[in-house]
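Note that one protein chain of the assembly has been removed; the remaining protein chains are unaltered in position.
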Amino acid sequence: MMSSILIAVVVLLALASVFGIILGFAAVRFRVEGDPIVEQIDALLPQTQCGQCGYPGCKPYAQAIADGDSINKCPPGGQNTIDALADLLDLEAIPLDAEHGEEKPKTVAYIREDECIGCTKCIQACPVDAILGAAKQMHTVIVSECTGCDLCVEPCPVDCIDMIPLPVTPANWKWPAPVSDPSLILTDRGRGQLLQGASQ
Amino acid sequence: MSRIFSFHGGIHPPENKKQSLGANIRLAPIPAQLILPLQQHIGKAALPCVAIGERVLKGQKIAEANGRISSSLHAPSSGVITYIGPQPVPHASGLESDCIVIDTDGLDEWSTLSPIADYLSMNKMDLINHIRDLGIAGLGGAGFPTDVKLHLGDDHIINTLIINAAECEPYITADDALMRERSDEILAGIEIIAHLLKPSHILIGIEDNKPQAIKALDQALRASTLNIDICVVPTKYPSGGEKQLIQLLTGIEVPSGSIPADIGIVCQNVGTTAAIYRAVFKGEPLISRVVTLTGYALGHRQNYEVLIGTPFTTLLEAAEVNRTTLFRLVMGGPMMGIGVNDERIPVIKTTNCIIAATEDEMPPALPAQPCIRCGMCEQVCPASLLPQQLFWFAQGREFDKAKQHNLFDCIECGACAYVCPSNIPLVQHYRFAKSEIRTEEFEQQKASHARIRFEARQARLEREAAEKELRRKERAEAAAKQQAERKLAEATPKELNSDEEKAAQIKQLKTAASVARTKLKKANDALKNAREKGLEGIDKLETTILLLEQKANEAQQAWIDAGGEQS
């Protein structure tokens, strides 16, 4: 009786060690080389380099996330970025941490050029070199390069920088998702009334 | 006649074409105001080359093409430029865009035109530039600048030229009317394109619901020496889609992500050929086009020759619109047209039809019901996609899966939404998903661009810091060396070698003395100021002044000792 139990234990142990060795070998031999996780995280961050997360740029925050920091500290990326990060890291998607700011519509910096004194402070603050100018010369923002990070607003001594949302033009207009409310009847005419009714 | 192939899916919506074919093409009135959007074509918007207040003549260029894929604009009638700025334009968004507004003077005075007498002997490049200069763009729907397509012979081998005369959308008869009445112009236009592209054969794709147009073309063709085939295709929407027509006529599919020229095919709309004819033989720029005005809210349903820039209001009134029954206004066909909410918007180069529909004709869309996966959409999809699958993905915002299921091969023809028993606005779901994906990709591109700039800046700052550090070190070393030398010099009895060195030293001492004096003066001022205002720290200032006095005296003394006073 005792011996049969012993045999069972020995056999199981032997099997376990054999498969363990095989699995261990496979894990080392056939390991899938992926992108380093920091790079993957960094690719999902919006690269505004705004520092609202408390780190001096997106890459350091990516490193911090890889080291275990929470994923909800990026206001410019908003919920989309959090969802993408949660997906990548197999974490739960949590709402944005309000401590670091809130999700705002995309804006770009605009310098009121009459008021600019040419102090170059904003140029030094801009993380992506999107401000053009020289000492005692008027500065201007390269709109296509601006990430809307806000970092130039604070250092300006004369407060001549505004963050303005990008205007919607036919070129960058997006189709909205269809309204799925069955009580709403879509017609051309009388849209206004319908909408007023819908919003009330 | 060559063989006709077929394409997957397709639908047979009621044609509603007879209504607008009762009469010949009629000239539409010249409106009081012409509104010309700078962007009427695919590519970059044109750049205005006139100023407000300037008088322009009919056919005069008012905006210049901007870049390779762009198209210029011309004044459709004579008048004065009164405004350049945002105006409502024909776009699904209903937003405003930059336009040039001309107040017409009713004289319709032509500018001098430069027709080409013999295009065959002309340099091809010049001929294409002539067509580009006259603002010819595709009149079919997309408005692709025609000259770009005419260049395709340069880097592609074009063996087939397809003239798209299918006009598969219901209601629209603009091309049909054009072919009936101006088949010789069309043929002459085809000859010009053939001259430029040198295709080995030319196919005209036309649906079998236009017997009169086929007859007219056939008659015109008899005079031609070109190898042209009229391919009559069965009436089925969307046979006029570029890719579908290519498949119908040649049996070849345009690979996803390629243009037809990659497989040796160029498509031109039949209306464009007539515009090319006018540009070359008469020197007329693209300032008017045939527009079908139809729909049961109109009294006169027929085709009109309309100046580009004519507001819809003018046309609707010319066609005796009944505003009490007008329920929906559509630019283009019922399947792919744009719903229009503002009657002020103008006719542009791609406006082939205006439908003023009554409520019975185009009833409001019923509320969407759940998808029952009936698969009717899949049966009719001309791109052989899985519309219901794409719909799930779009609704669930699984955009990467939608993309993987070839969302971007969707031509938005609307066949799926047309047959959907659950009234799901499928096309809008796809459009929504497409614009989300495009934005996301744009954003990603921007983000990686920003990262590169950020990293470049970071590297630059580091480099600068390193250089600074290096310079600082060098300076420190130099200073240390100097100090050592000076010490050495002080240790050995001072023996100035020359007068020059002596003079330099004296000068240095003089500067030091004057600096010390300035400092002292400043400190005195400060003390005075502090005393006046009764500030604190006066004692401290006093001691500082004493120290400074001492230093100033020492410096003065040193200078005198060195013999400064004498020189």
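Read from first to last, the chains carry the letters A and B; within each, the first residue is number 1.
We take it that contacts are C-beta pairs under 8 Å (C-beta built on N, C-alpha and C of every residue); 3 or more make two chains touch, one makes a residue touch a chain.
By our rule, contacts and distances are computed from a predicted model.
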item: Absent chain [UniProt protein name; select from "sn-glycerol-3-phosphate transport system permease protein UgpE", "D-alanyl-lipoteichoic acid acyltransferase DltB, MBOAT superfamily", "Ion-translocating oxidoreductase complex subunit D" or "ABC transporter, ATPase subunit"]; value: "Ion-translocating oxidoreductase complex subunit D"
item: Given B:Y119, B:F312, B:F399 or B:Y418, the one touching the chain that is not displayed; value: B:Y418
item: Full-complex contact with the absent chain, from B:I4, B:L221 or B:A365; value: B:A365
item: Residue of B:H405, B:R451 or B:K510 touching the missing chain in the full complex; value: B:H405
item: Hidden partner interface residues of subunit B, rising order; value: 7-8, 11, 13, 92-94, 170, 243, 247, 253-258, 328, 330, 332, 334-339, 341, 355, 357, 361-362, 365-367, 369-376, 378-379, 382-386, 388-389, 401, 404-406, 409, 412, 414, 417-423, 425, 427-428, 431
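Here is the rule we use: only the chains that are shown with their structure count from here on.
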item: Complex contact set, residues of subunit A against subunit B; value: 42-43, 45-49, 57-59, 127-130, 145, 147, 168-171, 173-178, 180-189, 191
item: Contact set on subunit B toward subunit A in their complex; value: 39, 89, 91-93, 95, 97, 327-329, 339-341, 364-369, 425, 428-429, 431-432, 434-436, 439, 443, 446-451, 453-454, 456-458
